[in-house]
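Of the protein chains in this complex, all but one are displayed in their positions.
Note that the chains take the letters A and B in the order they are written out, and that residue 1 is the start of every chain.
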Amino acid sequence: MTDITMQIETPTETPEIPVDQERGSLTQGQLIWRRFLKNRLAVAGGIVILLFYVIMVVFPGFFGTYNYNTQREDAIYAPPQLPQWRDEEGKFHLRPFVYGLETELDFASFEWVHIVDKSKKYPVYFITRGEEYRLFGLFRTNIHLFGVEPPGTFFLFGTDDLGRDLFSRVLQGGQISLTVGLVGVILTIILGSVLGTISGYYGGVMDNIIQRIVELMMSFPDIPLWAALAAALPPEWSPAKTFFAISVILSLRNWTGLARQVRAKVLAYREEDYAVAAQAMGASDRRIILIHMLPNAASHIIVIATLSIPGMILAETSLSFLGLGIQPPIVSWGVLLQQAQQVSVVLERPWLLLPGFFVVLAVLSFNFLGDGIRDAADPYSN
Amino acid sequence: MAVEQKELAVGQELVRIEDLHTQFFTEQGIVKAVDGVTFSIEQGKTLGVVGESGCGKSITAMSIMRLLPEPRGRIVKGKITFFPPQQNNINQTSVDITALDRHSSQMRGIRGRHIAMIFQEPMTSLNPVYTVGDQIIEAIQLHQQVDRDTARARAIEVLEQVDIPDPERRISEYPHQMSGGQRQRAMIAMALSCYPSLLIADEPTTALDVTIQAKILRNMRDLQQEYGMSIMLITHDLGVIGRMADEVLVMYVGKKVEQAEVRNIFHNPLHPYTQGLMKSIPLIGLKDKKLVPITGSVPSPFNLPTGCYFAPRCPQAMDRCRREAPPETEPEPGHFVSCWLYK
Partner (left out) sequence: MTNTDASVKDTRQVLLDVKGLKKYFPIRSGFFQKTTGYVKAVDGVDLFIREGETLGLVGESGCGKTTTGRAILRLYELTDGTVHFRSESGEMIDLSGLSKDEMKAIRREMQIIFQDPFSSLNPRMSIERLIAEPLVVHEIGDRASRHKRVVELLEAVGMSGQVAARYPHEFSGGQRQRIGIARALALNPRLIICDEPVSALDVSVQAQVLNIMKDLQEQMSLTYMFIAHDLSVVEHISDRIGVMYLGRIVELTHSEQLYQNPRHPYTEALLSAIPYADPDMVQEEILLEGNVPDPANAPPGCHFHPRCLYAKPICSKEIPQLVPTKDNPEHFVACHRAEELELIPVQPPERLLKQVGG
């Protein structure tokens, strides 16, 4: 410390500059937040996504009515049961109820036919005990947000070919579908940022090699590439392992776009005077990249990442729909939609398309959110 | 010279700006970019508008051209009157620019035809996908009922006038094939192609090197003589003002603080701000001149001081300055100043 203490006399003549208290009274973050809040679609998208993640990723068992894998022979292809507030006499019930469901075998077609039995009413209870599930995959519990007392049933979205409650399955499927997007994006960010930075900062041979790899990756058609890689996964792998592998496969193609964008940013930052200043003071390359470049590129990376999550969700759904992705008994939205592959199913049991609605909603919300963040983070949008 | 004959009455009013208020509506609040400015531009004269960044000098020009990014920025009060110069002894009626719709054919007829503007960055003002010639010809045909050959001849003529060598060949070049100085000349040529009565030049040479700047300024002066047009020259460079202007308008935070004939501004500045500017510029050959900077910095438009906006930085500020905004006075004929010292 000795060598830097030196005698600067506080200048007597230099006028003290009063720091303007109000100049830019809003921090950069506050400005971005304000602009973001102004965009109603983006805010709506953000809320939907937040709800999705809380309900489906964190607490799917609690919000679901049943265990998603419980099969019921007496409730195959049961139609959705909607909660009722008004009975046939027009009397209003504060506590909603569902009608009973009678199941008969139609001897002509040998199919189960479900008839609503309006004589039986089952009130819907909230925070109630029902089928057992594991909270966070660890703790056994049986508390659900809502449910009815047996023998009543409450299939909000109906049931599938094995009599499993579709509502609970949609939530459980959401957990996988939304997580695949997230894990895939994290891998994308890591791969894209690291390779993009190396490419942009060091240039030369490394840049050439990375850019050629990027071009090669980009020239493959997506679905066949994913399908080939997914098909190569050993079938004996555990579902969890497969799930992770699928995430990796999805991000393998996804990082290229981000790498290019990060490279362009780094090339631009390299010309910025503050990067030159750091160089002039003797800062290492690592410091310049980590302290001066990546934090500045962060908002950019976040936007690209947000906008690439829907692509991941769609990709996972497509793969699973084709039977190449997530394998039962694990469910994802794509797995659920497999049931809706036949036109006859769709015509007779349209509720099986409901998972598709959730895919659309999630993808749209992510796009709105991403656009909103991009517009808000762009200092020139104003 | 094929210049259209305009009976020039030097000294006659060409544009009158009265109590102009232009405001921007931003997320952080309202910015009073131009805050009650009154002045006139006379025929055949050069009015220099000087001030620091954020003083509203460019916004004043954009208001006259009606090129504000409406509705985010718009004229909220005041009047801009354009008096078209006499033609063939017929007095033309004056036009209230503020009352026109900015997209109307009448406004478009004034813009480019009567009032032309050149900007600081010539690269962004020229469309890179068309040749320079095409752009000038288009500008001519937009405002004059002439065929393409006539327009082309006029374009070559005007390029020659702005000292672009070999104009017959250069007319078919694209903007990127020209140097910065030549692009600015091409912009001036385009502005002049319709014989405007007023040329608004917003920092026309700021992006250029001094030797190029010298040539362009000389060229602008020569062309002013030939065309008899008025120039509104916006710049932060007092040197350019000293070389070019007849009359000088000094602006500070959206307000006009002083206006006078150029010699008066330099030799007898009245407003403490103008005096401060004069004391803070270095001059060649006057190394011993001690620079006396103006303390502090321009206030944020969201947090303007009460009273005179310059009071917090003013070495001669009095109590009254911090309470009330000073009115404009005329301590000597033709020399206007807004300062309590002269009340």
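A few remarks follow.
Everything that follows uses one rule, which is that contacts are C-beta pairs under 8 Å (C-beta built on N, C-alpha and C of every residue); 3 or more make two chains touch, one makes a residue touch a chain.
Note that the structure is a prediction, hence the values are computed from the model and not measured.
Hidden chain, full complex: it touches shown chains A, B.
Set against the missing chain, the residues B:94, B:179 or B:306 yield one that touches it, B:179. When the whole complex is considered, the residue among B:71, B:128, B:285 or B:333 that touches the unshown chain is B:285.
The residue touching the chain not shown here, chosen from A:87, A:102, A:215 or A:272, is A:272.
Panel shows chain A; residues 1, 3-4, 6-11, 13-17, 19-20, 23-24, 27-28, 208, 272-274, 276-284, 287, 291-292, 295-296 of it touch the chain omitted from the view.
Along chain B, the points of touch with the absent chain fall at residues 52-53, 179, 181-182, 209-215, 217-218, 236-244, 262-263, 266-267, 276-289, 291-295, 297-298.
Here is the rule we go by: only the chains that are shown with their structure count from here on.
Considering their complex, residues 26-28, 295-297, 299-300, 302-303, 312 of chain B touch chain A. Residues 15, 17-18, 20-26, 31, 34-35, 38, 382 of chain A touch chain B in their complex.
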